[in-house]
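Note that this complex is displayed minus one protein chain, with the remaining chains in position.
And then subunit A:
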């Protein structure tokens, strides 16, 4: 299938790679590799530290508590991670629409 009439000399993958590097010049030199793998292994990691929680609470005692930001994954430091930031056990079990 001759899909690359215009750049016969550059394989399509390489052309795509060049495009990507142009957009993200700081992209790691190691192709594929352990960045992806580490991210994959860390799937599901949330951050909750009771020390953070109590320190932030102490700092905030006179101010209003901030609600969880849009990025619930990063709850460290000044932001008080609340139990609402953590996934809840779903108490009501909704039947799948496939069974409807």
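Here is the rule we go by: a residue touches a chain if its C-beta (ideal position, glycine included) is under 8 Å from a C-beta of that chain, and two chains touch if they have at least 3 such contacts; residues count from 1.
Definition applied: contacts and distances are computed from a predicted model.
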The complex's invisible chain, by UniProt name, from "SEC24 homolog B, COPII coat complex component", "Transmembrane p24 trafficking protein 9", "NADH-ubiquinone oxidoreductase chain 2" or "Serine/threonine-protein phosphatase 2A 55 kDa regulatory subunit B": "Serine/threonine-protein phosphatase 2A 55 kDa regulatory subunit B"
Absent chain, residues of subunit A that touch it: 1, 3-5, 11-17, 19-21, 23, 27, 31-34, 36-38, 40-41, 43-48, 86-90, 93-100
